[in-house]
Every structure is written in structure tokens, then in C-alpha cells.
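Missing here: one protein chain of the complex. Every other protein chain is in place.
We just call them A, B and C in the order they show up, numbering each chain from 1.
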Amino acid sequence: MAGHADAAHSNAGKYIQIAVVLFALTALEVALYEVCYGGLKTMAPGLGASLEPWFVEVLLLLSAFKFWFVAMFYMHLKFDMKLLSWLFLFSLIIAVIVIGALIILFGYNRGLWWPGGKW
Amino acid sequence: MALPRALWRRHLPLGLLALFAVVVLAGCAGENYPQSTLHPKGDFAELVDAVFMKTVWWATAIFILVEAALLYAIFKFRGKPDDPEPKQVHGSTVVEIIWTVIPAAVLAFVAVPTVQTIFKTAEIPASSPDGQKPLTVEVIGHQWWWEFRYPELGIITANEMHVPVGRTVDIRMKTVDVLHSFWIPQLAGKRDLFPNRETRLWFTAKEAGEYPGACAEFCGLQHGKMLFYVMADTPADFDAWVARRMQDSVTVVPMAAAIPSDTVGPAADATGLMDTLTVSPMAQAAMDPRVAEGEKLFLTKACAGCHSLKAVGGPPVMVGPNLGGIGARRMIAAGWMRNTDENLKHWLQNPQEVKEGVLMAGYTLSDAEAEALVAYLRTKQ
Amino acid sequence: MTTTTAALDHHDHDDAHAHHTSLPIDNRKLAIWTFIGSECLFFATLISTYLVYAGQSVKGPFPTDIFSVGLVTAGTAVLLFSSFFVVMALDGAQKGDRKKMLTWLSLTVLCGVFFAGMQVYEFWHFYHLGLGYSTNLFSASFYTLTGFHGAHVALGTLWLATILKDAIKGRVPPKKALNLEIAALYWHFVDVVWIIIFPVVYLMQMRS
Partner (left out) sequence: MATTVLEPTMTRTAALAKRSVLVDWLTTVDHKKIGIMYGAWAFFFFVIGGVEALIIRAQLARPEATLVSPEFYNQLFTMHGTTMIFLAVMPLSAMFFNFMIPLLIGARDVAFPRLNAMSLWVFVLGGLFLNASFLFGTAPNGGWFGYAPLSGRQYSPGPHMDFWVLGLQILGIASLAAGVNFFTTILNMRARGMTLMRMPMFVWATLITQVLVLLSFPVITVALILLMADRLFGSGFFVTAMGGDPMLWQHLFWVFGHPEVYILILPAFGIISEILPVFSRKPLFGYSAMVFSSAFIAFLGFGVWSHHMFSTGMGPLADSFFSLATMLIAIPTGVKIFNWIGTLWGGSLQFKTPMYFALGFIAMFIMGGLSGVMHSVAPADLQQTDTYFVVAHFHYVLFGGSILALTAGAYYWWPKMFGKMLDEGLGKFHFWTTMIGFNLTFFPMHFAGLLGMPRRVYTYPSGLGFDLYNLMATVGAFFLAFSILVFMWNVIKTWRSSERAPADPWGGATLEWTIPSPPQEWNFDDEPVVTERDAVWGMKRAAGVRMLPEPVAGDGKGIHMPGPSWWPLVVSLGILSFFVGFMFDKPWAFPFGPVTVFGLLLTTFAIFKWAYEAPDAHATNH
């Protein structure tokens, strides 16, 4: 049973490439933070100011990419049974529903996006 | 078991049906159910009742149809063990679609008024049916009693809320301890009280009357005895009530009474204040000598440490319910007992027996002392 | 404590191997994926709690007073690399390249130890900056979230170390590479959870 995925396995080169990508994306995340809020803010104030409104969105996007790379290649979802991907995806969907709903509901309660929504 | 079985068969369905009828009819009979959700006496409750009854009729219709189909199938398709195999039907897409679509359509008939009512009840009307601005009442939940404040009038009271008929009441709620839920079934639905967030509710009483309410969120030991009354007065009666609250006799309240809500018990030096106290003119004027005695006791027995008799201008935070007008209230012990002299005396002498765990400790009172206190409190109309 | 069951799933050799399986997959691999799916909700709830309570503490210290991005970035990099190391080790295990497996697996375990150590140091450091577990809402939700992640890292490290021990004794031949594959899946999952936690907790919270 164990060998079923061997043929399709990506080789070491692929793994290295992904490691590099992961590292680069992480560096990008930290750099983004540094430019917007950290030490680099003074060095490139214009860049920081223009990126800042999108800080959270960009960070989430970069993290999603990293997540996807690890799940697809290191966890072999790309080469493994579809069922496993569905299993993971379904759990993630429920997880995102829970996180999203709670953030929306609490934001509403605190009047963040519905004036007078405080009751 | 042959005989009983035959009896069961024949009479059971009829018996159940009769029982069902009795229960249903008893529930519809109106006046004996002052806490009923089925007999709304306010606009909020009427809105709710309207959408609820819509659902009830749909549900009843569906119930009868489906149970009838079930019973029909049960009686029609009885088989014997050696009967031939019935036709093996596996299903039908058409039928599946039909019985998916029909309930969906029925639900639409429920869903539309539901959403309409949600938005209608969510919005606090800007003006009352009588044209006035809604009357604001702040509800503060305590374990296990209710505090009501009228910020526009400056009145504080407890366990008995007076509202004028025809004027919308804008209720803002908070709790000082655990969650509670404010509920007067004949006037409005429930709303929970939170310690960190103001919740709101509104209603307009349409008929004068006394409406019992209850805490509907489990709040600990005496959740069962956290009741209250809403007195819907005619505008004239309400004005009279407000006027009486404004004139509640001025009782000297020890400063130490303004203790934070999380400390418990009487003000430490209540007795030390005795020298500075004078018996109020009203107590002096009373015919009953026990009244003056009762007033003295009220102050020395530490009642005043937790309770204020002033509905207006009293200390802002008190551990115990405000007693302004206590003599005229319908109930005592947070809506639990009728406010008779006998009950009040019993309550004063044995609070833990009436309501175990309540903060009011038993301050040993002789019969005479208790009677004097009752007489005094009774003067607080 | 749900992590206990993960270890059990892995170590459970009971599957009646005389019996065929309906899907072309080993019971244990299916089980670990199922468990990972369940863990998604575990961490989703912890992350929700952290986010709902972000900015709600009534007193400090606040994230901006405490966090420094440097150390945790190093930890993040180490955890990412360990994911890479463990796929290399698995590659070795599946191809019967024992030396490759041992090398990369040792590195993975070292990474796990380093990350756990980084977290212990970080907690110790924060504690000395005045951030106890129950200091405020931020501290409690931060320590609970990252602490449970740390516990997963520790468990994963112990698990991988156990397999390393077996591998050194020659008990992980290619036909048993599945033992490593399952532990590796768990390890990657712990890594992807950190991929979310790192930006959400550290980077976003540092906004002034």
C-alpha cells in the first residue's frame, strides 16, 4: 500500500524548490511588516504607506500560498487520493465558516459595521 | 394478557385523543393564564403571536396530513408473514422532487413573515402610539431580583415595573452579575442581560393590568424565584404613581450604604448613625406607634445598609432592592409572595427559609419587631 | 489531549492486514488525515478566540509591548525547513536509502527541538516582561493558542524521535515507510498551522 504514491512522487529537486519558495514568501511577509510598521518604515515611507491598507489581505494571501504549497506537495495531496484532499478541504471550509462567522458576529455586536447594531 | 391487549387496541387511541383535546382546550381558555404567550396584551407580543400562529396553523395542517398518511399506510398495508413479496419499489425522482419543493414553498410562507417580524421587532419605534417619545426604562439584573430605573424621571424601583398604557417603553438592559433574561410573556419576548453589553427591547402595553414576568435564563440557585410584575397603568394612574415616588418620605440613609455592589452585608456603622437620626414627620404622624418603632428598627437592624426607601435621589448603587413604595407593591421576595402583612413578616424573619441563598441574612427579629417593621413598611405607599 | 489519539492512531498496528481495504490506502493514513481534519477545527476555534479577543484586553502589556519579530521569524524558518527535511527523510525511507533517511530525520528532530526551545525561551522572556498566563485577555489567548501549537510540536518531535530511534535500529525498512509518512503528515500539519499563526498573531498584532 505504501508504495502507491512513489511513482508520482516529486523528487528532491522539487522539494528544494518549494522550500525556497516557502522561505521567500516568509521573507516577503516579514519584509511587508517591516516596510509597513517596522524598521524599514522610515527608509521607504512611501512604499509603506501605499501597502499599509492592504497589509492584512496581502499577509493572508501569502500565508494561503504557503499553506497550499505545503499541503499539496509536502503532504502529497496533489499526488494522493482525491478523498484526502476533500477531507482536508471540507474541514477547512467548516473551520473558515466558524472563524469568519465569529468575527462577523462579534464585530457586529461591537457596532463595527452596523451602526446601532449594538443590541 | 389477551384481555388488556384488546382493551389497549380499542380504547387507547380514543383515550389519547381525548387527553389531547383536554390539554389543547385547557390551554386556550384565556384568563387564568396571566403569564401566557398566547394572550398578548402588548404590540410586541402581538407581532410575535401573529407570526407564531401562522406557523402553528401550517404546522398543524402538515401534522394532520403527514400523520394521516402514516396512519393510512399502517392500516392499509398490513401484511401477513406468508403474504407474497410486495412490489419492490426503490423510489421515484419525481416524487422526491415534489416532496422537496412543496415543503420549501410552505417554508417560504413562514419565512417571509418571519423576516418581516424580525426587522419590525428589532426597530425601536421613534414615537409611541400616543405620540409621545418612548419612555426609557433601564433594567438591571441581580442575583435574584430586578432593578428598574427611569432615567427621565429619576426613579429607581425594584421587582415591580410601572408603565403607562399606550406609551412605548424603550428598555435597556444590563446585569451586574451573571446572565439573566427579561421576559413578560403577555407584553414582549425575551431579551438576555449581559454584564458587558447593553441589550434592548421595547413594547407598548395595550390594556391596563398586572403582568407577571420571570427571569428566563438560568442564573443560579434562585433562578426559579426571580420573578417580577409589570403594572400597566392608565396614564393618570401612572402619573399618580410617579408623583408618589417623587414624594417618598425622606429617610436618612447612611452614607456607608453607597457601597460597591460586590460587597455584601449591612453598612458597618449603621447603628452608629442613630444619634443623628430623627424620626420622620410621617412616622410621627402615624396613628400606629409601631410605625415609629419600625422606622427605628429599619435603621438599626441594618436594613438601611442594603435598601433605600427613596425612589428618587437615593444612593446610586445599592445591594438590595429599592423599597420606595414597598407598602403598595403586589409582591415581595422578587415576585414570589403576595405582599400581605403575614407574608412580609415571615419574609423579614426567615428570608433564607423563603429563598435560600438570598443575600438578605436573617437578622433575628422578634415577632413584635417584625410586626413593627411591617407596619412601618406598609406606610410606604 | 486530542493529540493523544493521534499518537495512538499512528502506533496502532492492529489493522487486520489479512483483510483487504476498500480504498487504495492504509487505515492508518486515512485515520491520520481524518484526525488532521478534526484538528483543523481545534485550531480554528483557538484562532477565532484569539481574533475575537484581539484588542479587547483592558490592561497591558499589549502585543506591541511584547513581540519582537526577529526570534519568531527564525523559529518560523526553522519549522518550514523541518517540513522540507522530513519529506527528504520520507523520500529516503521509501527508496530504502537509510543514510538519507537518518540524516534528514535527525535534522527534522533537531528543528523540532529548536522550535520548541525557541517557544520555551519566548514564553520565559515574555513572562519576565510581565506577561503571565492570566495577566490579561491577550496573554491568556496568546499562550493558549501558541501553547497548544507548541504542545503539538513537542508531541510531533517525540514521535519523530521515536521513529528515528527505530530507524537507527534498522526497524524502518521501505515497506514500513508508512510509519514515517504518517508522522510526517502530522508534522506538516503542525507546520501549516504555524503558517497561519505567525502572520495572524505576530505580524498583524504588531500594528500600532
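In this text, a residue touches a chain if its C-beta (ideal position, glycine included) is under 8 Å from a C-beta of that chain, and two chains touch if they have at least 3 such contacts.
Since this is a predicted model, take the numbers as computed values, not measurements.
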{"item": "Chains still shown that are in contact with the chain withheld from the display", "value": "A, B, C"}
{"item": "Full-complex contact with the absent chain, from B:A111, B:A328 or B:A361", "value": "B:A111"}
{"item": "Among B:P134, B:P164 or B:P212, the residue in touch with the chain that has been omitted", "value": "B:P212"}
{"item": "Which of B:V48, B:I326 or B:V374 contacts the chain that the document leaves out", "value": "B:V48"}
{"item": "Residue among B:V165, B:L227 or B:M360 that touches the chain left out of view", "value": "B:L227"}
{"item": "Interface residues of subunit A (partner: the chain not displayed)", "value": "83, 90-91, 94, 97-98, 102, 105-106, 108-109, 114, 117, 119"}
{"item": "Hidden partner interface residues of subunit C, rising order", "value": "1-2, 4-5, 7-23, 25, 27, 30-31, 34-35, 37-42, 44-46, 48-49, 52-53, 56-58, 133-134, 136-137, 140-141, 144, 148, 162, 176"}
{"item": "Residues of subunit B in contact with the chain not shown", "value": "1, 4-5, 8, 12, 16, 19-20, 23-24, 26-27, 32-38, 45, 47-49, 51-52, 55-56, 59, 62-63, 66-67, 69-70, 73-74, 77-81, 83-92, 95-96, 99-100, 103-104, 107, 110-111, 114-115, 117-119, 121-123, 143, 177-179, 181, 183, 185, 188-192, 194-197, 199-200, 212, 214-225, 227, 335-336, 356-357"}
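By our rule, only the chains that are shown with their structure count from here on.
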{"item": "Centre-to-centre distance between subunit B and subunit A (centres being mean Cα positions), rounded to whole Å", "value": "50"}
{"item": "Separation of subunit A from subunit C, taking each centre as the mean of its C-alpha atoms, in whole Å", "value": "17"}
{"item": "Contacts with 2+ other chains: residues of subunit A", "value": "none"}
{"item": "Contact set on subunit C toward subunit A in their complex", "value": "21, 23-26, 30, 33-34, 36-38, 40-41, 43-45, 47-48, 51-52, 69, 73, 76-77, 80-81, 83-84, 86-88, 91, 94-95, 174-178, 181, 184-185, 188-189, 191-192, 195-196, 198-200, 203-204, 206-208"}
{"item": "Touching residues on subunit A, where the partner in the complex is subunit C", "value": "1-4, 6, 9, 11-12, 15-16, 18-19, 22-23, 26, 29-30, 32-34, 36-38, 55-56, 59-60, 62-63, 66-67, 70-71, 73-75, 80-81, 83-84, 87-88, 90-92, 94-96, 98-99, 102-103, 106"}
